[in-house]
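All protein chains of the complex are present and in place, except for one that has been dropped.
Chain lettering (A and B) follows the sequence in which the chains are written, and residue indices restart at 1 in each chain.
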Amino acid sequence: MKTIKLKKESVQLVKDVLKDIKASPDLGIYKCVQCGMCTSVCPGARQTEYDPRDMIRRVLEDDETVIDDDNIWNCFSCYTCNSVCPSGNNASEINQILRQMSIDKGEGMKKIVSFAAYGDSFMELGVGSIPNNFFDVMVKDVGPGYMDLKINIEDIRADLGLGSYILPENAIDEVESILDNSGFKDRLEKIKRCK
Amino acid sequence: MKFIPDKDILLFKSCLVNVEYPGIESSTCYIFDRIDVDYYVDERQSCCTGLGHYYDLFDQISTTALAARNFHIAVETGHKNIAVMCATCYAILKKSAKILNQNEEARNKVNEILDDSNLEKREYTQGDMDPAQNIFHVAEIFFNKREEISSQVKVDLTGLRVATHHACHYCKVHYNDTIEGVRDPNLIDKLAEAVGVETIGWYDHKRVTCGAGFRQRFTNKEASLAVTAGKLQALKENKVDLLLHMCPNCQMQFDRYQPYIEEKLDTEFNIFHLNISQFIALAFGADPYKILGIQTHTVPIEPLLKKLNYSLESNQKVDVKAKKSIN
Partner (left out) sequence: MNQDSSKDISNKDLKIGVFLCRCGGNISDTVDMEKLRSSVDAEVVEEFENLCSINGRKIIRDSIIQKNLDRIVVAACSPITHEKTFQKYINPLNPYLLEMANLREQCSWVNPDVETATEKAISLVNASIEKVKYAQPLDPVLRKTTKSAAVIGGGISGISASLSLARQGIKTCLIEEQPTIGGAMVKVGKLFSPEKLAEECAMCLLNPLVNEAVEHKNIRIMTNTTLKSAERRSGNFHLLIESKPRKVIEDRCISCGKCAEVCPVEVKDSWNEDMTFRKAIYKPFAQAVPDVYTIDLEKCKNCGKCQEVCRMNAIDLDMEGEVVPMTVGSVVIATGHKTFDMAKRPEYSYGRHDDIVTQMELARIMGVNGPTQGKLLKPSNNKVPERVVMVQCVGSRDEKPGGRKYCSKVCCMVAIKHANVIKQHYPDTDVIICYTDMRTPGMYEKYFKYAQSNGVRLIRGRPGEIAEKDGIFLVRLEDTLSREPLEIEADLVVLSTAMEPSDGTINVSGLLDVGLTEELFVKEKHSKIKPVATEVDGVYVCGTAQGPKDITDSIVQANAAAAKISELINGGVELEPFVASIDQSKCNLCKKCIDICKYKAAYIQDGMLTVDPISCTGCGACIWECENNAIEIMGQTDEQIIATIDGMLKDKKPEENRIIAFLDSVGYVSADNIGINKISVPSSVRIIKIPSMNRIMPKHILHAFKMGADGIIMGEYPYNPMYSRTKEKIAGLKEELVKNNINPDRLAFYKVYIPYFRGLANKFKEFDGEITCLEKG
């Protein structure tokens, strides 16, 4: 049996969530009435064991294990929950905050290491795209034409009257420098080490 | 009704438009040129980090710092109104502008990062970018000019059963700014109407996400494609020929994976996918290969054009078409 002790243990998780830079100033988590409307429209809930309403409940009840729950990685970030929540709450935003908490703890890094190539591309070209380690599987799923597209993209763009999509040298330098000073470079290295 | 500009516009480049459906960009420019929209593209503008952001790879501060840099480029060149072709860019830029305006600590941090990168000149001052007044989706710019659009139509596109897929990150993130419906989005339905095409309007799953779910497409493929399949199924039940998009990421999910899902489910959907810019450009009589860029599509658009008696002259070296789906 769970006991809510008279001597208050400070309820920290929800406060941390609200303090997060991603949290909108009007994030209404305290107003949640557990109506489940978010879950009822949630593709993650329909396809997996993920339940945004229950995630909110656990945050409100200071259940830190929610951060380590694999299910939070099943959110599609589609914000459908946000668009209907009658109480001004935003499960999608809270999900993203919990994931960052999991990454900060280290556990979550394993979940995102396969996307690291996106970061490399970003720093190299100033643009991101589908991480190239997924090309093989995409070519397999989509067809060999997909590889042709990747190879010939600049020519196709030229045919369409568009210039190169890669940023000029000095712009890339600016981007790289920002990502260095913002700590992203270090973060990326750390994530990559997780492999 | 909110104010929508038609000048001083920075047409914001999107990573997925760049390399997956560049025809969206050429179509957008093609339309803008014909409806008197004054826009500008800046090669220095970086990508918004959207995919990386929702892969949870990027942290919010890095995303925001890069947004501040892009905002500065917009302001510096006198193109303070940003128009995006991708819904992810839309949500990411608005979120960043909100943080920069409302969160002093984050703003100072971002400016510190810019200073450390010798980019003092790109520092962000509160209010530089108004998330509601300066950031738009291209479709909104079109909507504001729908009369001009109607007057430019040269090709009759009626006779198709058309449905729309409204991008989640346009409708549902900053829903107070969304025009023409959040819970029953109709923005691109109205644009189709402007080129003379009546859409089917509401259908079950109309609001449902494309299924890409950023990481889900790669790490949770079954769930991801199940969502897409559900939507395709609903469209099929409504006998839809063509699904209109407003985001390259959604378009990828449907166009690239439809043949795959058809094979897996042993069914045929036979639904074409076009971005709203491509659709309007088509109505304007633009060249399918030189402007629409249909050569980068997986579900071939040629049968659709044939259905419309569109003359196909181009001779393309690249062909992304799925070999499996023979239409």
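Methods note: a contact is a pair of C-beta atoms (placed from the backbone, for glycine too) under 8 Å apart; a residue touches a chain by one contact, two chains touch by 3 or more.
Small disclaimer: the values here were computed from a predicted structure and weren't measured.
Counting the whole assembly, list the visible chains that the omitted chain makes contact with.
Counting the whole assembly, the omitted chain is in touch with A, B.
Using the touch definition from the top, which of A:Thr39, A:Asn74 or A:Ser129 touches the missing chain?
The one listed residue touching the chain not shown is A:Thr39.
Would you indicate which residue among B:Arg207, B:His245, B:His273 or B:His297 is in contact with the undisplayed chain?
B:Arg207
Who touches the missing chain here, A:Arg53, A:Lys111 or A:Arg187?
Answering carefully, the residue with contact to the hidden chain is A:Arg53.
To test your reading of the contact rule: which positions on chain B touch the chain that is missing from view?
Chain B touches the chain not shown through residues 175-176, 181-184, 202, 204-205, 207.
Touching the hidden chain in the full complex, which residues of chain A are there? Just list them.
Counting only chain A, the missing chain is touched by 28, 31, 33-42, 45-46, 51, 53-54, 83-88.
One rule holds in what follows: only the chains that are shown with their structure count from here on.
I'd like the Å distance between the centres of chain A and chain B, where a centre is the mean of that chain's Cα atoms.
20
In the complex, go through chain B and note every residue touching chain A.
So the residues of chain B touching chain A come out as 13, 15-16, 18-20, 22-23, 25-26, 29, 43-47, 49-52, 54-62, 65-66, 69, 91, 98-99, 102-103, 106, 113-114, 116-119, 168-169, 171-173, 175, 182-183, 207-209, 211-216, 218-220, 222-224, 226-227, 256-257, 259-260, 289-291, 293, 295-296, 298, 317-324.
Applying the document's contact rule, which stretches of chain A touch chain B when the two form their complex?
Residues of chain A touching chain B: 21-22, 24-25, 41, 43-44, 46-48, 73-80, 82-84, 96, 99-100, 103, 108, 111-112, 114-116, 118-119, 122, 126-130, 134, 137-138, 141-146, 148-150, 152-153, 155-157, 159-165, 167-168, 170-171, 174-175, 177-184, 187-188, 191.
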